[in-house]
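Up next is chain A:
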Amino acid sequence: MKMENSYKDLSAEIKEVAKKVLAEEDVDQLLGFAQGEFSGLTEPVIIKKAEQAQRMVFTEDATPMLSKYLLEYKEKKQAVVAKPCDTRAIAYYLSEDIIDRKNLVIIGINGCPGLKDNTACDECDTRNPVISDYQVGEEISSAELAAELKGVKYLLEDMTPAERKEHYSQEFARCTQCYACRDACPVCYCDHCYVESNQPEWVEEGSSADKDMIFHLMRTMHMPGRCVNCGACEMACPEGIDMRSMTTHLYHKAEELYDFRPGISPEQPPLLSDFSKEDSEPGFL
Partner candidate 1 sequence: MNKDFKQTIKNRPGGENLSLCYSCGSCTATCPVSEQVEDFNPRLIIKKSLLGFSEEVLSGEEIWQCIQCRRCVSACPQNVRFADIVRVLRELAVEEGHFAEDLEERLDDYDKEVLRYRLEILEEVLAGDKDFEDFSLKAGGD
Partner candidate 2 sequence: MPDPVVVVGGGIAGIQAATDLAEMGIPVYLIEKSPSLGGRMAQLDKTFPTNDCSTCILAPKITSCYNHENVTTYTMTELINVEGEPGNFRVRLKKRPRYVDEEKCTGCGDCLDKCPVSISDEYNMGMSEYGAIHKYQPQAVPNVAAIDASECLKINEDKCGVCEKICNFDAIEYKQKEKKFVVQAASIIYAAGYEGFSGDLVSDYGYKKHPNVVTSLEYERILNAAGPTDGHVIRQTDGEEVENIAFIHCSGSRDRRTDKNYCSSVCCTYSIKHALITKEHIKDVNVDLYYMDIRTFGKGFERYYNRAQETEGVNFIRSRVSEIEPGSNPGDLKLKATDDDNGYCEQEYDMVVLASGLEPTQQVTDSLQKLKVRTNKYGFVDMDEFNPLSTSRPGIFGCGVVNGPRDIPESVMDASGAAALAGQHAVLDVKDMGVEAAGDQEFRVTQNERTRVGVFVCHCGTNIAGVIDVEEVKEKAAGIPFVEHAEDVKYLCSSDSQDLIGERIKEHNLNRIVVASCTPRTHEPLFMDAIAEAGLNPYLLEMTNIRDQGSWVHKEEPEKATWKAFELIRAGVARVKNALPLERGEVDNIARALVVGGGAAGLNAARELANLGFPVSLVEREEELGGHATSLKHSLEGRPVKPHLDRLIAEVKGHELIDIYAGHEIKDITGFVGNYKLELIPPVPKEVRSDKDLVEIEGGVVIVATGGQEFEPLEYSYQDSEQVITQLELEEELSSENQSLVRDDCEEIYMIQCVGSREEDRPYCSRICCSQALRNAVHIKENHPDKDITILYREMRSYGYYEDLYRKARDLGINFSRYEVDNKPEVSRKGDELTLKYEEPLSGKMITAKPDLLVLAAAILPREDNLTLSQMLKTPLNEDQFFLEAHVKLRPVDSATDGIFLAGLAHGPKNLSETLAQSRAAAGRAASILSKEYLLTQATVAEVDEELCIACGDCERVCAYKAIEVNEEENVAEVNRVLCKGCGNCTGVCRPHAVDLNGFLNQQIIDEIETLLAKDDSEFAKTGGV
């Protein structure tokens, strides 16, 4: 039985903490989720006044990665309601020095119950914030977490390279290069993405099986040691592509080969720009 806090309880706590933060911390804005005014959908909101905190919720539909929105306004002092995966993304940003810790107030969700239909949540190895200033919900202990993860295999773990290639060819055939996956991904934050370059033209214009694959392969090559396995890419894809089979494959590989998980701490040097002589070299003889 998966230990988790209930959405209802979490929502209640969040309302309280948010009010407190807005009143006491000198933040310019607070990022969180709220129930839509006219629809029942859960939507991301930016609130500036304590009264507005009344609307705040956390539900199984709270899909967007709020951590990413932080980068839009990084000069401001911001508070954010952060799922554990959000906190890992934030820790990663700090390790790359692209946002100032002093400008952040992090409200972390303990024992995160996860999102509906997000396969990443099924294999989530975090569940508690790695960095936070305030917490809501009850922590899940590491023993409980280990028990939950026992026997969980990650996607395609057992496939041969040939089988994986077959899988990718089938799935990604549906891609239309809408870039929703990129836009949703918290660690894809380049001001000017390579896919938009035309000098040189890294990815040729138009959509075809080859060209789409180039886009995804290049993006995936930026993932090792950075992807935090949040599943936002897959949730965002309008074609329902099994996105994580490619992106988070490398998340698991980094752990397997280098005992490395990104976003564990703000001091951790990024995987691909750091090395030790003892590193395994599976690609080399």
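In the analysis below, a contact is a pair of C-beta atoms (placed from the backbone, for glycine too) under 8 Å apart; a residue touches a chain by one contact, two chains touch by 3 or more; residues count from 1.
Selection criteria: all candidates are chains of the complex that A comes from, given by their letters.
Small disclaimer: the values here were computed from a predicted structure and weren't measured.
Listed candidates 1 or 2 all sit in this complex, but the one touching chain A is 2. Those residues of chain A lying in contact with candidate 2 across their complex are 96-98, 189-194, 197, 199-200, 202, 222, 269-270, 272-274.
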